[in-house]
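Here the complex is missing a single protein chain, while all its other protein chains stay put.
To keep things simple, chains are lettered A, B and C as they appear, and every chain counts its residues starting from 1.
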Amino acid sequence: MSNVRIGVIGAGNMGADHVTTLHRHVSGAEVTLVADVDKERAALVAGFVPGARATDDAYALIADPDVDAVVIASHDTTHADLCVAALRAAKPVLCEKPLAPTLDECVRVVREERQVGGGLISLGFMRRFDPAYVELKSAVGAGSCGAPLLVHCTSRGVSSAPGCTDELSVTGSAIHEFDTVPWLLDSPVTEVSWHAGRSTSAMAGLHDPQLMLLRTADGTLTTVEVFLNAGYGYDIRCEVAGEHGTLALTNPARLVSDSARARLTGYPADWRPRFADAYRLELQAWTDAVAAGQPSPLADAYDGLVASAVAEAVIASMKDGGRTVPVQVPEV
Amino acid sequence: MSNVRIGVIGAGNMGADHVTTLHRHVSGAEVTLVADVDKERAALVAGFVPGARATDDAYALIADPDVDAVVIASHDTTHADLCVAALRAAKPVLCEKPLAPTLDECVRVVREERQVGGGLISLGFMRRFDPAYVELKSAVGAGSCGAPLLVHCTSRGVSSAPGCTDELSVTGSAIHEFDTVPWLLDSPVTEVSWHAGRSTSAMAGLHDPQLMLLRTADGTLTTVEVFLNAGYGYDIRCEVAGEHGTLALTNPARLVSDSARARLTGYPADWRPRFADAYRLELQAWTDAVAAGQPSPLADAYDGLVASAVAEAVIASMKDGGRTVPVQVPEV
Amino acid sequence: MSNVRIGVIGAGNMGADHVTTLHRHVSGAEVTLVADVDKERAALVAGFVPGARATDDAYALIADPDVDAVVIASHDTTHADLCVAALRAAKPVLCEKPLAPTLDECVRVVREERQVGGGLISLGFMRRFDPAYVELKSAVGAGSCGAPLLVHCTSRGVSSAPGCTDELSVTGSAIHEFDTVPWLLDSPVTEVSWHAGRSTSAMAGLHDPQLMLLRTADGTLTTVEVFLNAGYGYDIRCEVAGEHGTLALTNPARLVSDSARARLTGYPADWRPRFADAYRLELQAWTDAVAAGQPSPLADAYDGLVASAVAEAVIASMKDGGRTVPVQVPEV
Partner (left out) sequence: MSNVRIGVIGAGNMGADHVTTLHRHVSGAEVTLVADVDKERAALVAGFVPGARATDDAYALIADPDVDAVVIASHDTTHADLCVAALRAAKPVLCEKPLAPTLDECVRVVREERQVGGGLISLGFMRRFDPAYVELKSAVGAGSCGAPLLVHCTSRGVSSAPGCTDELSVTGSAIHEFDTVPWLLDSPVTEVSWHAGRSTSAMAGLHDPQLMLLRTADGTLTTVEVFLNAGYGYDIRCEVAGEHGTLALTNPARLVSDSARARLTGYPADWRPRFADAYRLELQAWTDAVAAGQPSPLADAYDGLVASAVAEAVIASMKDGGRTVPVQVPEV
C-alpha cells in the first residue's frame, strides 16, 4: 500500500512538530512538501525529511500533484482561506484549531465544505486522541460513575504568550474544553458564564486565571479554569462527578523522586510532552482514514464552528459582567 | 491543677462524640453532666463517664455548680437561647455550628455577649483545628504559593440526611466553607452566587450537587462544590491556586491496597474519621483556654454571625436565578 | 477519678516529649516528677508542667510517694537497673526501647518481673499505636490481602546520629521492625540474614543502607531496609503482599503543592511528626490501663527480649558474611 503524501502548511513550532511526528512516528505517511511564508523556515523543516520540498506558496502546495492531503498549521487568520482552497482541490485537510478566528468565517468554511459533499476537513482537537481522555470518555460512556452531574476542567500553563488577551485565553486555550466537554458528555454546551477574580501580576492587564461555567443540554454543569500564568507547570485536569462516583485524569508523570524533604513528580513546561501521544495518534488516525478513503474519526469543521460559537458566548459574558449567555450556533 | 468540669447539652451523635472525646482524649477535662430532652439518652451517654450525671433540663445543667463550662450540641433551634442562658450564668460555651438558624438570632446572641463583656462563646468550626487545614493556612500565610488567586473547595458525602433541603445544604454543610475560606485567606466573603445543574436522583427535589462562587475582599474567587449524595464516600478537598503555585489537602487515607485490578485508598462513610483529630484538638484548645482563663482560640460568636450572613446571601442567590448577591453582615 | 501521677526519668528529647504529651494531650495523666542526671535539664523540663518537681536521682523518683507510675526515657544502659528498681517498688513502668542493650540484661529484667507476678513493664514500641500500623494490622488480620507472603519494610532517615555504628543501626533502628513484623503477622521471627552493598559517603565506616531478610514462623519472608542517611527525609514504609493483593502504608503528608515544575508532598526531618499520634495514643493507653489497674495493651518486657534476640541474630549474620542465622530466644 502506498504512503499518503502530505503537505504541511506552516513551519512554526506546531507545523514542525507535525512534520517530525508524521515522518518519524506515523505509519503510512510521507511528508512531501512544506510551505511557509518564510521560505528559509520552510526549507529548514522540509530538511527533516529526506526528499521533502519547500515552498513559500501555500496555494501551490495545495495544488501540488505530490500532495494527497494537507495539514494546516499556519496562522489562525489563514485557516479559512486555506481550507476553502483545499476543499476546491478536493484534498483532505487536517486544520489546527481554531477553524477560523471569527464565527462568520467558520460558517463560510462549513458551507463551502457542504457544497463539495462534506467530510474533507478534520479539526485538530487532539485531546480526542489523548489516551487518557479516550479512557475517560469510554468510562463515562460505560456508566462507571453514573450519570455525570458536574465536570471540573483545569487548564494551567507556565506563562502566557506575549500579546495574550482575555479573549485569546478563551479562543486559544479554553476552546479545547469547549470541544472536549460536549465530546465527553455527548451533549452540546447551551449556556455559559465568565468569571474572574484577583489576577496574577505576571502579565498586566490580563484576567488570569479565568473561570467559566458551562451548561450542557443534559443539564450537567462544568467549571473551566484557565490559568495561563500558573507558573509551576503545564497541568491539565478533568474530573467528572456522577451519580455513583467520579472519574478523573491522573497526573501523567512517569517518575517520582524523593529529595530535599519532599516527594515529587514533575510537570512539563508546555503541552508537548503532555500531548505528544495525542498528536501522534490523531495524525495516525487521519492518515489511516485518508489512505482508506474512509471518513475521518477526528473532529470536523462543524465541531470547530460549534466550539467557536461557545467561545463567542463566553466572550459576550466576559463583556457583560459575567451574565449567563446562551450559546447560539449559526444555521449552516 | 484541677480539671475543667464540663456539661454537655445534647446527647445525639455529636454530643455523645464530644462526651467520649472529652473523657478519653482531652487532658484536663471532666464531663460532669449531660443533658438531653430524652432523659434516657442523656443517662446512656452520661454512663460513658464514671461519676457523670444526666438531666433533661439544659437550663439546670447551665446553672449547675458542678459545671464550669458548657458544650452545646443540641438541635440548632435551641442554640441561641442556650447561649444566652450560659452568657447570663457567665459560663464559657462551645456551641456547635450554626450559632443559630437565623441571622436575627445570631445578632441577638452576639449583642448579648457584648453586654457581658465578650469572649465567652466559642463556635465549633472545628476545621480550624484540623491539622491539614492548619498546615494549609500556615503555608498560605507563609507565601508558599504566592498570593492566592483561586480557591477550590469540595465537600462530598455519601448521602444527605432525611428531610434535607437546598437551604439546609447551605446552612448545614457549605457553612463550613463560609468560615474556612475567609479564615484561610484572612479576608471576608463579600459576594456570592449559587448554581446547580443536573441533580442526583438519590433524593427527589433536592439540588445536589450545588456550586457556589464566593468572592473575598482580597479579590480571590472561590468555588464551593457541595455534593451531599456523592455516594462514594466522605471527601473534603481544598486547593488554593496562587501566583507561584498551589497548595491542597491530600486524601488522608492511611492505607493503600492492591486488589482486583486496582490500587485503592479508602474513603470514610462520614465526617467522623476525617475530623476526629480536629474535634479532639478543638476541645483540647477550648479546655486549656477555659482552665487558664485565657481567650478562646476557637471561632467566636461573631464568626458564627458572619458565616450565617454568607449563607443568607447564598440562599438569596439560589432564590433569584443565580444572581450575584453581596454579603451583608448586620451591625451589632 | 483521680489522675495517674507519673514520674519521667530522662529529660532528653524523648523524655521532654513524653512530659509535654502527657501534660498537654493525655487524659487522666499528671506529671509530678522529672529526673535527669543533669538536674538543670530536669528542672527545665519539669517546668513545662505547673507543680511538677525535678530531681537528679532516678531511684528517688521511683520511690517517691507522689509517683504512681514511671516512664523510663534515660540512656539505654540505665534501662535494666531502673526497670528492676521500679519492679521492686511495684510501680508500673513504660520503658523506651530497647529494654536493655544486651540480651543478658533483658533476661534479667524479664525474670525479675516474673518473680513479682508480671505485667508491670510496658515497652515503648509505639508503632503498635500508630493509627496507620493499627489499620494495617487490622486489615491483614481481616484477610484483606489474603495470607501474607512477603513484607517489605523501609526505614529511612535524614542522617544518623554521631557515633552511629552498624550494630546501632540494628539495635536502635531496625529493632522497630523486629517488633512490628511479628506483631503484624502474629508470627515470630525465626531466622535472619544481613546484607549491605555500596554505602553512603555521608558517614565513613558505616554500612548504610543495610538490608535484612527476616523469616517468620509462618514462612513469610520480610525485607527490612534501614537507611539512616537517606538525606531526603524521614520515611517509613511497609507493604504486605499476600495471596490476593497487597496492603501498604501511605505517605502521611497532609498537603500537596505544585511549584517550580513539580507536584510535591513533604517529608518530616525526623520521627516526631510521623509518630506524634503513636506516642500520644500509647501514653493514653498506658495511662488508662494504670488508672484502671488493667493489663497494659503495650508491648511487654518479653516482647522487648524477643526483639533484642532478633537483633542479636542479625548482628551475628553481619559478622559472618551475611550467613542465615536462626533467632534464639533465651529461656526465661
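Just a few scattered comments:
By our rule, a contact is a pair of C-beta atoms (placed from the backbone, for glycine too) under 8 Å apart; a residue touches a chain by one contact, two chains touch by 3 or more.
As the structure is a computational prediction, the values presented were derived from the model and not from experiment.
Residue C:R215 is the one among C:R5, C:H18 or C:R215 that touches the chain not shown.
Within the full complex, the residue among C:A89, C:A139, C:A196 or C:A260 touching the omitted chain is C:A196. Contact with the undisplayed chain is limited, among A:V116, A:L168, A:A217 or A:A248, to A:A248.
Considering A:H25, A:R111 or A:R323, the position touching the chain not shown turns out to be A:H25 (whole complex). Although one chain is not displayed, its contacts with subunit A can still be listed: residues 1, 23-27, 29, 50-51, 131-132, 135-136, 139, 144-145, 244-250, 252-260, 265, 277, 284, 288. For subunit B, the residues touching the absent chain in the complete assembly are 230, 232-233, 235, 251, 253, 258-269. One chain is missing from the display, and on subunit C it is touched by residues 146-150, 152, 156, 195-202, 209, 211, 213, 215, 218-221, 223, 225, 227, 230-232, 241, 243-246, 322, 324.
Note that only the chains that are shown with their structure count from here on.
Comparing the CA-atom centres of all chains against that of subunit B, the greatest distance is found for A.
Averaging C-alpha coordinates per chain places the centre of subunit A 44 Å away from that of subunit B. Subunit B and subunit C have Cα centroids separated by 37 Å. As a whole-number value, the distance joining the C-alpha centres of subunit A and subunit C reads 57 Å.
Residue positions of subunit C touching 2 or more other chains, listed in rising order: 253, 258-260, 265.
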